[in-house]
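Below is one structure, written out as structure tokens; the observations come after it.
Now for chain A:
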Amino acid sequence: MHSLDFDISHSLAGGLVLISFMMLYQDRLYSLLNVFALHAVTLSLAVTWQAFIQDAPHLYVTAAIALVFKAIIIPVALHRIIRQLGIHRDIETAVGIGPTMLAGMGLVALSMVLMLRVTAEADALAREDLAFALSVVLLGLLVMVTRRNAVSQVVGFMSLENGLVLAATGAKGMPLVVEISVAFSILIAFIVIGIFLFRIRERFDSVDVAALDESRGERR
Partner candidate 1 sequence: MVVISDILVQGIQMLLVFLLAPLLTGFIRKVKARLMRRKGPSILQPYRDLLRLLRKEVVLADNASWLFRATPYLTFAAIWVAAALVPTFATGLLFNWTADLIVIVALLGTARFFLALAGMDVGTAFGGLGSSREVMIAALAEPAMLLIVFCVALVAGSTQLSTVANFIASSQVGLRVSLGMAMIALVIVALAENARIPVDNPSTHLELTMVHEAMILEYSGRHLALIEFGAFLKLLLYISLIACLFFPWEIAVFGAGPLSYVIGAAMYLLKVTIAGFLLAVFETATAKMRVFRVPQFLGAALMLGLLGTLLLFVSKSL
Partner candidate 2 sequence: MLTAVAAQLVCVAALLGIAVLAVALSRAKAATALVYGATLIVCALALIGALRALLAGTGADEIVLPIGLPWLGAHFRLDALAAFFLAVVNLGGAIASLYALGYGRHEHAPQRVLPFFPAFLAGMNLVVLADDAFSYLLCWEFMSLASWALVMTHHREPGNARAGYVYLLMASFGTLALLLAFGLLAGPAGDYGFAAIRAMPHAPGEATMVLILMLLGAGSKAGLVPLHVWLPLAHPAAPSHVSALMSGVMTKVAVYGFIRVVFDLLGPPNWTASVLVLSLGGVTAVMGILYALLEKDLKRLLAYSTIENIGIIFVCLGLALAFQANNQTLAASLALTAALFHVFNHSLFKSLLFFGAGAVLVSTGARDMDKLGGLIHRMPVTSVVFLIGCVAIAALPPFNGFVSEWLMFQAVLLSPSLPQWGLKIMVPAIGALLALAAALAAACFVKAYGVSFLSRPRSEAAANAQEVDHFSLAAMVILASLCLFAGIFPGLVIDALSPVTQQILDSRLGAQSHLPWLSIIPIAERRGSYNGLLVLVFIAISASLGYLAIRRFSSHAVRRGPAWGCGFSDAVPQAQYSPDSFAQPLRRVFGTLLFAAREHVEMPPPGSVKPARFSVEIHDLVWETLYGRIAGAVDTASKRLDRWQLLTIRGYLSLVFATLVTLLLVLAIWS
């Protein structure tokens, strides 16, 4: 039983990392959103499994939030935004896909080295879980850093947050997990609304640097 528990959660968490890699690989916005929806579904599965094996019913709420909000509402909303704002559908990369993948692998290796050594005393499940979660967090951040489109950056942030939820649920008995996942969902909602309201069409750095400096009165 223990080994089955372990294998399933292991493979789900591993799947999450894999899907993070897939995100790095995407060069179309729509496909990125789809991959992200897959990410969220996988997360929701992983959380459900954790709820089951930890016998923690409140985690089902978290899983439900992940499924409904992140796998369905957000991708749909982003689809609409892309359409309505007429966002260019290619993903502009600041760093090429190849180097990004390499960097991603480096990051995963780094988190493995760190976490596996770190949590030698903890139970294997938590250990693996943490290592994967850290990988997901770092990969999410990598997406944010290397992609120029606002939408892909939001996606990066959300996958980062998925990593957090993974870690939180993997930490057995951790209180406040639900609250945290709710809080984060609100945060993400804010971001998405922000994009829509402020018409940040292309990227976070859409504003031309020079214009930005003038508005700050800092240019000389």
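Candidates were picked such that all candidates are chains of the complex that A comes from, given by their letters.
The working rule: a residue touches a chain if its C-beta (ideal position, glycine included) is under 8 Å from a C-beta of that chain, and two chains touch if they have at least 3 such contacts; residues count from 1.
What you see is a predicted model; the values in this text were computed from it and never measured.
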{"item": "Single touching candidate for chain A, where 1 or 2 all sit in one complex", "value": "2"}
{"item": "Contact footprint of candidate 2 on chain A as seen in their complex", "value": "94, 107, 110-111, 113-114, 117, 138, 141-142, 144-145, 148, 153, 203-205, 207, 209, 212-213, 218"}
